[in-house]
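A single protein chain has been removed from this complex, and every other one stays in its place.
Just so it is clear, A and B label the chains in written order, and each chain counts residues from 1 on its own.
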Amino acid sequence: MLELSYIAHGNTMMNEERRAFIKKSGLGILACLGAASGLIPTFSLEKTVLPAWDEKPIPGKIRWGMLIDTRKCIEECDKCIAQCHHEHNVPDFNNRKDEVKWIWKSSYNKVFPTASQQFQSKTIHERPYLALCNHCDESPCTRVCPTEATFKRWDGIVAMDYHRCIGCRFCMAACPYGSRSFNWQDPRTAIKDPSTAYPTREQGVVEKCNFCSDRLVKGMLPACVEACPQQVMTFGDLNDPKSEIRRLLENNETMQRKPELGTKPSVFYII
Amino acid sequence: MNSHQAVSVDSTKCIATKEFMRANHMRVLNEWRNSSVREGNRIFVAPNGSKLVKSLNTCLGCHKNNKLFCYNCHMYANVKPKCWNCHISPMETP
Partner (left out) sequence: MIEKALKGNRNYWTWISFLVLVIVSGISAYSQQRWFGLTVTGMGRDVSWGLYIAQFTFLVGVAASAVMVVLPYYLHNYKAFGKIVIIGEFLAVSATLMCLLFILADMGRPDRVLNVMLFPSPHSMVFWDVLALNGYFIINLVSGWTVLGAERKGIPPPTWVKPVIYLSIPWAISIHTVTAFLYAGLPGRHLWLTAVLAPRFLASAFAAGTSLLILLTFILKKTTGFDAGSDAREKLAILATYAGVTNFFLIGTEFFTAFYSNIPGHLQSLQYLFFGLHGHSHLVPWMWFSLLIGLGSVLVLLIPKLRTSSEWLTAACTGLVISIWIDKGVGLILGGFVPSPLEDIIEYSPTFTEISITLGIWAVGILLLTILLKVAVAVKQSAEV
C-alpha cells in the first residue's frame, strides 16, 4: 500500500519525504507506464494506467486538503486558473450569466466576507485570493442533492457524478461559497483550448472543482498546484500528521472561509 | 500479488466474450462507473485473472485501431447513446 504524502511546493532541493515518495511510487508508476504502453492509445486519449493502489479505499483514511499561501500569489498571474480550465475543458462564454469556473481570483472582502474588514492592512486588502470548491467535510451541497449526484468520496473530495445530475441547482443554492457553476448551454461551443485527456460536460448539469481526482488517481498533483510558478498551493493529506500541509498548518496562522457555518472546509489560507 | 503488475494487451480477448459484451457492455460501463466513481474500486479482475482499470479508456485502449468501433454498431442498431456528449469519442481524437 502506497503512502501518498505529496509535497507540492517542491523546492529545487528535494527533501527526504519527496525522495521516499518517488522511491515508492516511481518504480511502480514507471513499470505501469512502460508495460502499459500497449494500453495507451496512439492518439491522446486519457492515459490509462493502473492506479497507484488497487485495494478498495477505506473511507476516511485520507482527507485531501489544500493550503494557499496568499502572500506569494502574484496579481497579474493566472496560470493555475488557465491550467485547470484547460485540462478539464471548462468553457468560457465571456459573459457573467453563463460563466463556468472551477477556480478564480477574488478580493479579501469577497472571499472572507465574515472576517473583519475594518482598518485592514493595505497589503492584505489588495492581494488576490484564490477561490475554489472547499471540499467541505460537512458539505451542505451533498446534503441537499436529491439524487446523490454530488457526494462525498472516501478521500474527502466532494465529487460530481455528471451522469446522474438532474440540473435542479439545489447544490448551487446550498453552497455558501459560490463554488458551483451550471451549464446553462452546451459547453462544447465555448471551450477555447480543448484537451482530449478529460471529458467535457453537457448542457444541464452542475460542475465544479474536483480537486483533480483524475490526476490524483495517476499519482499526480492537482493541475493548479503544479502550474503555479510561486508554489502558492500545498496539497496533501490532512489526516497524516506528518504531511507537509499539516506541518505548514501547525507553523502558520491560517484562515478558512466562513468557518462559522460549520462546513469544515478542506481549503486553508495563509494571509 | 504485485499491485503494479500491468495488463498485457491481447486483442483476441476482451474483458468478456463478444456475445456477452454485445448484449451487456452498457451494464458493464454503468457498473464500472458506479464502482470506480462512487466506491473508488477501480480494479476489475477478469475471469482469466488479469487486472484492468474500470474505465471507458480501457475499452478504447484496446479498440483503438478502429475509430468507428462504437459508431458502426450503434448506427446499425439505431441507438443513440449520449456518452459522446461528454466523453471524447474515438472519432474525435487526432
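Please note the rule applied: a contact is a pair of C-beta atoms (placed from the backbone, for glycine too) under 8 Å apart; a residue touches a chain by one contact, two chains touch by 3 or more.
Computed from a predicted model, the values in this text were never measured in an experiment.
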Given the contact rule set out at the top, which of the displayed chains would the hidden chain touch in the full complex?
A
Selected residue (touches chain absent from view) among A:Pro176, A:Pro199 or A:Pro265:
A:Pro176
From A:Gln185, A:Ser213 or A:Asn252, the answer for touching the chain not displayed is A:Gln185
Given the contact definition stated above, which residue among A:Cys80, A:Ile103 or A:Ala149 touches the chain not shown here?
A:Ala149
In the full complex, which bits of chain A touch the chain not displayed? Write them out.
96-100, 106, 109-111, 113-114, 131, 140, 143-149, 164-170, 172-178, 181-186, 203-206, 258, 261-263
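The rule is short, and it goes like this: only the chains that are shown with their structure count from here on.
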Any idea which chain B residues touch chain A in the complex?
3-9, 33, 37-43, 51, 53, 55, 57-58, 60-62, 64, 82, 85-88, 90, 92-94
In the complex of these two chains, what residues of chain A are touching chain B?
27-29, 31-32, 34-36, 38-51, 53-54, 56-57, 151, 153-155, 159, 161-163, 196, 199-202, 217
